[in-house]
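This view holds just a subset of the chains, kept in their places.
Chains: A and B, in written order; residue numbering restarts at 1 for each.
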Amino acid sequence: MTDRTSKTDPGKFFEDFELGQEILHAVPRTVTDGDVALYNALTGSRFALQSSDVFAMDNDFDAAPVDDLLVFHLVFGRTVPDISLNAVANLGYAEGRFETPIDTGDTLFATSTVIGLKENSDGETGIVWVRTVGENQIKQLAVEFVRWVMVKKRDPASKAPETVIPDLAEAVAPERLFIPEESDFTEYEFAVAGSPHTWEDYALGEKIDHVDGTTVEDAEHQMAVRLYQNTARVHVNRHRARESRFSKRVVYGGHVISMARALSANGLANAVRIAAINAGRHVAPTFGGDTLYAWSEVLDKAELPGRVDVGGLRLRTVALKDREASGFPYKNADGSYDPSVVLDFDYWVLMPREM
Amino acid sequence: MTDRTSKTDPGKFFEDFELGQEILHAVPRTVTDGDVALYNALTGSRFALQSSDVFAMDNDFDAAPVDDLLVFHLVFGRTVPDISLNAVANLGYAEGRFETPIDTGDTLFATSTVIGLKENSDGETGIVWVRTVGENQIKQLAVEFVRWVMVKKRDPASKAPETVIPDLAEAVAPERLFIPEESDFTEYEFAVAGSPHTWEDYALGEKIDHVDGTTVEDAEHQMAVRLYQNTARVHVNRHRARESRFSKRVVYGGHVISMARALSANGLANAVRIAAINAGRHVAPTFGGDTLYAWSEVLDKAELPGRVDVGGLRLRTVALKDREASGFPYKNADGSYDPSVVLDFDYWVLMPREM
């Protein structure tokens, strides 16, 4: 018999985390065609590999794989009740890597390990670093990532833990980018995917204006977080949001990443997979009714070990709200962000090469 | 050749019902993964048995069963054109029972029998009681329930039928709760489902604040009723609603039940199935933009014949709008409901036991 006074889960507070702690997240999740259709309807995603079983099979996949970010959001969603229900802020991501593609019918399981702790000087909050792993039903790694969040203390008087700040890679090394073994892009049809541009065509420092804009409605981002079973309290509760800092619901930052990735199809249509997340910062909140635009910059290029048919492109994609991307708004001279910037996202994609 | 003047179906009026009448409802409905994904995105449901094929198979199901309330809404949706298109009010439910779990790919058929009639003293409306049965494609009972609605008369001058008020059980008896034969909860993993609490942990009279709140947007509840193919006129017609009593669209009451059930996962994560609906009252209307909260009370507990791995919990779940559930708002001293209450729902769930 467990404690009858606490049937509901209040979420973890800073004191509840300890270094090395392993957390098995609840509610494994089977991914279905329905999830994929909703993801497309909510984000506008239209990459050929994820849209067409035939196109995927032509590149030696069994079927159209599930969008990497949908996998990310579903795994992330599992972690919220244990990691970030009492979070004040989602501070960053690092060392994100995607491995085995997920097919519809697969089931995702999520676990996290606490790898860093630091109490803030205010004594009321602390920072928790966790490494989260998402696996399929046969324990193949689908996605892993580190994130750190600022979490409230239950009791400001409680003793601070020893400070441990994990040593995180500034970016995932190209040799750690995973390419699905079954894949073969030697016959990849660029025109069918919507762009003639191969990996060779992209130059270091090149910037791409993704041109299109897309508006997010409250109903849409609410449906997104519910689909991901993400229970964070700031996204779907209008009543409580009225008394919050912003006085309205905040769009889940991951949904902004997905919308920016979907917009990037115009200019990066052959970015077949996200291979890694190097860093990500939600610079400012997005709200229902905002229109997002995006631009990208090529930060790095890498040939990949053992593969001549596909290369890695390291990109920074910046999402803006209610401002077009022409001119590539980013940072001001003093290092602060342009007020239109909502997302600064640094990641690796795979892109087929000229054969 | 049928009458050319009436291609459209005006729905049944009170005079069109007679005792014992059997109504075969149109448009059988195959349930798909897409329906399930939308249901989750619209309600926030996140129970493990319905979310994961692997979890379901670990408890000897073939696959994750379709949420009981989605089955209910789909069956209910079929009945609307025949039963409640001209209804003034949905007055109540009784003797609801869920039997064979529905899997995606199954097709639902609905039929109803008129079991009670009573003309109102105003001579303009009457009450119709129907027992509705939803079956799958091999005629296994998926769900049955009694509901009664107030329906307009076509002609106030028409003669009243003999009054017959059916004798309905105040609650479904525990021995009538159906447990899927294939199921085996002896290895049920409470932690994986998101709560350590077994059937034994819940006490008679215990109240649970489900804490979270969730907002319903017009786009969301419109999508819900369209998904259920529920053609009731008050939910999706803003133009006509402007001249209605509330001057706006009303959320389908069943969607409120689903949102309350989804909220109850925080506190009742191991309520693996709804086994029966004893009574339900839509106390006040819910509108787009309202935020729902919920709390539950344990009304009864029952061991179930032939099963040591699972028990029955009778619950009252109360849904509130724009008010948090702390303090468990319910009825005033005079028996009237607190103005925040929108739903008073009395039902049985199945919950695995401590093994």
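Keep this in mind: a contact is a pair of C-beta atoms (placed from the backbone, for glycine too) under 8 Å apart; a residue touches a chain by one contact, two chains touch by 3 or more.
A quick note: this is a predicted structure, and the numbers were derived from the prediction, not measured.
**Q** Once every copy is counted, not just the 2 shown, what does the total come to?
**A** 3
Heads up, the rule we're going with is that only the chains that are shown with their structure count from here on.
**Q** Taking each chain's centre as the mean of its CA atoms, how far is subunit A from subunit B in angstrom?
**A** The separation of the two C-alpha centroids amounts to 36 Å.
**Q** Which of the residues in subunit B end up touching subunit A in this complex?
**A** So the residues of subunit B touching subunit A come out as 32-38, 40-44, 46-48, 51-55, 64, 191-198, 200-203, 206, 208-215, 217-220, 266-269, 289, 291, 322-324, 354.
**Q** Report the residues of subunit A in contact with subunit B in the complex, numbered from low to high.
**A** 1-2, 4, 7-10, 24, 26-30, 32-35, 37-38, 81, 104-105, 107, 137, 217-220, 222-224, 226-227, 229, 231, 233, 236-240, 249
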